[in-house]
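Note that one protein chain of the assembly has been removed; the remaining protein chains are unaltered in position.
Entry: chain A
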Amino acid sequence: MSKKATEIPQTIPLSFETKKTGKKKRNPNILLGFILPVLLLAVWTAATETGFIPSYQLPSPKNVIERIVRLVQDGSLWSHVGITFYRVGIGFFIGTLAAVLLGSVVGFYSKAEKIFDPIIQAFKSIPSLAWVPLFILWMGIGEASKISLIAVGVFFPVYLNIVSGILNVDRKLIEVGKVYRLSHFQLVKRIIFPASLPSFFTGLRSGLGLGWMFVVAAELMGASEGLGYLLVIGQNSSSPDIIIASILLFAIVGKLTDWFVKIIENKVLAWRDTSAIGG
């Protein structure tokens, strides 16, 4: 160093590479995940086909598939899935909208937080299913009470995540905005909003999960159509194949919607410093 008394060593541009997550490494992991489901399916098939478990208690996978195929053929599957999907969709939309509105107000204005937060925390501790009798009493067994129940279930996780997302925005980033003399509105738009988006999506996904959970409850309490109604039919007519078919369909539709939100999330939050693994 001491020899170069008269020259500034040139700053060397660092080399950089855009990382691609090692695709080769992911395939074995996916295969690992298939071991248990395949094993389970094999045991299930063996136990039912050999008559070890009687079919009026647990039908074989083949019977369940056949039942689903029959539902598809007589056209009733689509109306069941459709109406359930519709209920979750509307309830999810209403719950999310309410959560976004209230959550933003509470997040941005500390006065509003002091007014609203205590009562929302109190309501939060009520198990949402406890509302069922009241909603039925108020709105009857129709769509309104079902959608309200779903909306209530969706509301809380979305609301709580929005509020904590806004309140936990890194103060240091806000300071950068202040150095550039951003107005309050610009701070919200350029820093607080994007910084709280990850938390919002976390809320959306857990809200969606709860939406699917609550639609089951809503449809169990009285419906003439829907996947939850299939559960009731299956129980009343002692057909476990219908029940399992319905559970399977719930799982598939629920997973598909979560997957859809996740795709949007990964698009919008591509900048996040996490590796998105799994589905």
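Simple rule for what comes next: contacts are C-beta pairs under 8 Å (C-beta built on N, C-alpha and C of every residue); 3 or more make two chains touch, one makes a residue touch a chain; residues count from 1.
As a convention for this text, contacts and distances are computed from a predicted model.
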| item | value |
| --- | --- |
| Per UniProt, the name of the complex member that is left out, chosen from "ABC transporter ATP-binding protein", "Anti-anti-sigma factor", "Choline dehydrogenase" or "sn-glycerol-3-phosphate transport system permease protein UgpA" | "ABC transporter ATP-binding protein" |
| Sole residue of A:V72, A:I126 or A:V176 that reaches the chain not shown, by the stated touch rule | A:V176 |
| Hidden partner chain, touching residue among A:A98, A:A112, A:M139 or A:A195 | A:A195 |
| Contacts of chain A with the absent chain, listed as residue ranges | 1-2, 4-14, 16, 18-19, 172-173, 175-176, 178-181, 190-191, 194-195, 197, 269-273 |
